[in-house]
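Only one protein chain is missing; all other protein chains are in place.
Take a look at chain A:
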Amino acid sequence: MERKSERMKMHQVFTVSDGLYIPLGSDTQQVFKEVKDGVSSIKEGQRFDFPETTYVSQFSDDPSLSYEGSSRLEAMAKQSIKNSIAKLPRKLDTEDTGFIICTTKGNIDLLEPEKTFSQQSNEMYLFRLASKLSTYFGIPHKPIVISNACTSSLLGLIHGMRMIMCGKYKHVIVTGADIVSAFTLSGFRSLKALSSSYCKPFDNDRDGINLGEGAGTIIISADASLSSYPEQIILSDGFTSNDGTHISAPHRNGEGLHTILRKLVSKHGASTSDFISAHGTGTKFNDAMEARAITRSGLQNTPIHSLKRYFGHTLGACGIVESIICIQGMLQNLLIPSLGLNKLGTDDYLNMVRRPEERELRSFIKMGAGFGGCNAVIRFQKAEA
């Protein structure tokens, strides 16, 4: 095994393109337009034989999703990857390209409970899903799969960023995807984590999440000339941590999240970012925990929003999907309001974005947290002119 004894030379990492495929729109510009107009894809309805009305963001037999041998999840992931590749100014050299797939449950809708463990189809294995996608896009490297609850795609971006920094890859395609299924919906329902109505992140009356589905892809690269954006965007930092306290509830004081936010603050100062995109699921505990961690890190005056009310909680995909919206917001110098908020309901004060506001934006932090006590933060910024 080869190992470099000298300190590694760090490459700068540029975010060069993105692609979305979620029920709110079939790519970034369409989704961003809906978000700007305050439109949400969360709909009330009867789903999966549940007795009560559920509120989810779900594709309804979308004719543009052609299955042709693909599962629903693969079709969404493929579309988001295609969208991201199509915007690049020139073709990627796939020999130098890493590929990371991030998902919590993959093709969970294909699980067959009447069969035994060993009789389950290949579709159930996340590494097969990844190799199917990498073959489709002609990427020779073995794809990497990360399944780390709701921080999955933030961890994918962090791992990809580090692999470019240390020179392992020149480019990395990072895709996050998850679907709404009876499996996950019944599970969150059993935990009493579903909202009885539309979710209300950070609101005093928040009572749970709305699930969402879809896929997002971000392409990062050491080569700024591959950028599809009007301004160069750098993925500057990313960290993960674990609370070490509970498998399905966040740390009361936001300890793990605070630890990694503090790392950003000590590197970039208290004005480390022009806005924060919170995880903001709309559960009592998550939102309170985030508010605590932000206050403890001295970031309580930084404008903050949650995007969950626009397209639901997309689980393993949410870190990438929401980062893509924030990149558009930063490029257009527009603070995106936190939809669903009436009266702030966290003990700690937060500078919530309540209406769209034009102002110069040069950087932002995307945060995430999830079951298993995991936390993650990443920071994007515009390159200095």
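Convention: a residue touches a chain if its C-beta (ideal position, glycine included) is under 8 Å from a C-beta of that chain, and two chains touch if they have at least 3 such contacts; residues count from 1.
Rule of thumb we're sticking to: contacts and distances are computed from a predicted model.
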Missing subunit (named according to UniProt) among the choices "3-oxoacyl-ACP synthase", "FeoA family protein", "ATP-binding cassette domain-containing protein" or "Peptide/nickel transport system permease protein": "3-oxoacyl-ACP synthase"
Touching the absent chain when the full complex is considered, from A:S153, A:T240, A:T283 or A:T346: A:T240
Residue among A:I42, A:I144 or A:V265 that touches the chain left out of view: A:I144
Omitted-chain contact residue, chosen from A:Q12, A:Q120 or A:Q232: A:Q120
Residue ranges of chain A at the interface with the undisplayed chain: 1, 3, 5, 7-8, 49-51, 104-106, 108, 111, 113, 116-118, 120, 124-128, 130, 142, 144-149, 155, 159, 162-163, 165-166, 168, 182-183, 186-192, 239-248, 255-256, 259, 370-374
